[in-house]
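A single protein chain has been omitted; all remaining protein chains appear in their positions.
Here is subunit A:
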Amino acid sequence: MEWMAWTWPTAAFFGVIAALLITFTVLAVRYPETPRHGVLGIETTRGDRLFITLLGSAFINLAWLAIVGAHQPYAMLVCLLYAAAVFRWV
């Protein structure tokens, strides 16, 4: 594993993503849902909304880094707001 050059922050990052994926898989199996149409006009399930959240969060973080350039943790607050909006309206 040494060749992969692991660090604690990256391990935690992937840990969180893995945990999210497992949680959502369990949820999908335990509590099946019917897809719904949101503001984007596309059918989404919880898993789709998670994907949109994660991908969007990556871009929010990059945009924050490029435009603000400091206090990166605040970008995560924006991401949380974004996540809430995606799960509520998309």
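Simple rule for what comes next: contacts are C-beta pairs under 8 Å (C-beta built on N, C-alpha and C of every residue); 3 or more make two chains touch, one makes a residue touch a chain; residues count from 1.
In this section, contacts and distances are computed from a predicted model.
Chemist: What is the missing chain called in its UniProt entry, if the choices are "Electron transfer flavoprotein alpha subunit", "Citrate lyase acyl carrier protein", "NADH-quinone oxidoreductase subunit D" or "Carbohydrate ABC transporter membrane protein 1, CUT1 family"?
Modeler: Its UniProt record gives the name "Carbohydrate ABC transporter membrane protein 1, CUT1 family".
Chemist: For the chain left off this view, which of A:Val39, A:Leu55 or A:Ala84 is in contact with it?
Modeler: A:Leu55
Chemist: Just the residue numbers, please: which parts of subunit A touch the chain that's not shown?
Modeler: Counting only subunit A, the missing chain is touched by 2-7, 9-10, 13-14, 29, 42-43, 51, 55, 58-59, 62, 65-66, 69, 72.
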